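Take this structure first; my questions come after.
Just one protein chain is left out here, and the rest sit where they should.
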Amino acid sequence: MIIPIASVLAVAIIAFILVVRPKDLPPPEPEDPFAHLDERKAAIYENLRDLQFEYRVGKLSETDYQKTKQDLQRELAAVLAEVDRVRAELASPVSTPKAPPATPAKPKPTGLVCPSCGAKFEKQLKFCGECGKPMKAAKA
Amino acid sequence: MNTDKHRSDSRFLFCSIRVYPCSSVAKFLVLVLAFAGLALAQTASEKPNTDVRRVGQRLACKCGCKDSVATCAMLECGFSKPAKERIARMQAAGFSDQQIIDAFVRDYGPGIYLAQPSAFGWTVPYVAAALGLIGIWLFLKKYRKPKPLLELGPVAIDDPALDKYKDQIEKDLANLE
Partner (left out) sequence: MENLGSLAILLAFCVALYATVASVVGRVRRKPFLVESGRRAVYGVWALVTIASAILVHALLTGDFRFAYVAEHSNNALPLLYKWAAWWSGQEGSLLFWMWLLSSYTAVVAFTNRRRHRDMMPWVLAILTTIEIFFLTLNNFVANPFKLLANEGLIVKPPDGSGLSPVLQYPAMAIHPPMLYLGYVGFAVPFAFAMGSLITRQPGDSWIHTTRRWTLVTWLFQGTGVMLGAAWAYHVLGWGGYWGWDPVENASLLPWLSGTAFLHSVMMQEKKGMMKVWNMVLISTTFFLCILGTSMTRGGLVQSVHAFAQSEIGKYFVTFLAVGIAATAYLILDRLDYLKSESQLESVISRESSFLFNNLILLASCFAVLWGTLFPKISEWISGDQISLDADWYNRLMVPIGLFLLFLTGVGPLFAWRRTSLDRLRRNFQWPGIASLVLVVVLFAAGIHKPYPLISFGFCLFVALTVIVEFYKGASSIAGRTGMNLLRATIELTHRNTRRYGGYLVHMGVVLIFIGFTGHAFNQSEVKEMSQGDTMRIGRYELRMASLEQGENPNYLWYRGTFQISKDGQPLGTLQPEKRLFKASKESTSEVAIRMRPNEDLYVNFGGMSDDNQRAVIQAFVNPLVTWVWVGGLVLIGGTLICLVPSKIKMQYARTQVVGIAKQHVDLPAKQ
């Protein structure tokens, strides 16, 4: 009795692990090359919000407030500059509109061949099914 | 199959919990008093006192706790109670501390002797804390930004290259709260 149960258990586990069909692969979440910059940006905005609040409740002097605010804005500007740089790099063939809130026009994805790993696909993909890098450009 | 090991395990578990290495001054007092109470039936000279405690602290209790004879918290401990009585008897008979400890070492082996914790024990944590302070000092020195030279102005983004972001920042700031 115990032997069949044990065998069934072992076979079931091994089959579960080894039989992976293509449709079982979880659809990859699009990788956002700006994610960490957005994180940074969010952190700075929060710092600014906190700063404003602490100034309002009197924990900071006017001078401290102005100085720190200026520092934060300078950091924010640096992050925004970095965003623009990355965007320019990403979209070097296609020009994208500059202001983030404006909806950019959808450019035609060019590749059937992944520029980073060279895998070929039958239809156009935003991200490579092999390596997950964006199909438009190699840089991620 | 090592049932012996299992047995000792669970016994140990019990011991470590029952025989809490307790003490602290107040608690210690309790213990001394506890033993005083327990020794009421016996002669006055057998009451644990500071002399007994002094010697007892240098002897490991073999009941399974990791305490000394003086600090074992077990009320009817099969080891520390008779040991304390023996210390008291020997002291009454005029033996010196060292002689009493030697007698115990002779009977129970050198493992019973507990040395005085050296100054090394409590200096190391403070030395570590001091090293940490030096670490903080080095950190502050390394990451301390040099005083900015520019004058203060209201929202002046000095770098012209970054100036173009000013509008966007202002807009986003207005959205805050």
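A and B are the chain letters, set down in written order, and residue numbers restart from 1 in every chain.
The rule is short, and it goes like this: a residue touches a chain if its C-beta (ideal position, glycine included) is under 8 Å from a C-beta of that chain, and two chains touch if they have at least 3 such contacts.
Note that the structure is a prediction, hence the values are computed from the model and not measured.
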In the complete complex, the non-displayed chain touches which residues of chain B?
1, 3, 6-7, 9-10, 12-14, 16-18, 20-30, 33-34, 36-38, 40-41, 57, 60, 66-68, 71, 73, 75-76, 111, 113-118, 120-122, 124-125, 128-129, 132-133, 135-136, 139-140, 143-145, 168, 172, 175-177
Please identify, in ascending order, the residues of chain A that touch the omitted chain?
2, 5-6, 9-10, 13, 16-18, 20, 24-43, 45-47, 49-51, 53-54, 56-61, 63-64, 67-68, 71, 75, 83, 87, 90-91, 94, 96, 100-101, 103-104, 106-107, 109, 117, 126, 129-132, 136
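To be clear about the criterion, only the chains that are shown with their structure count from here on.
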Can you name the residues of chain B that touch chain A in the complex?
152-159, 161-162, 165-166, 168-169, 172-173, 176-177
Taking the touch rule as given, give the residues of chain A at its contact with chain B in the complex, in rising order.
45, 48-49, 52-53, 63, 66-67, 69-70, 73-74, 76-78, 80-81, 99-100
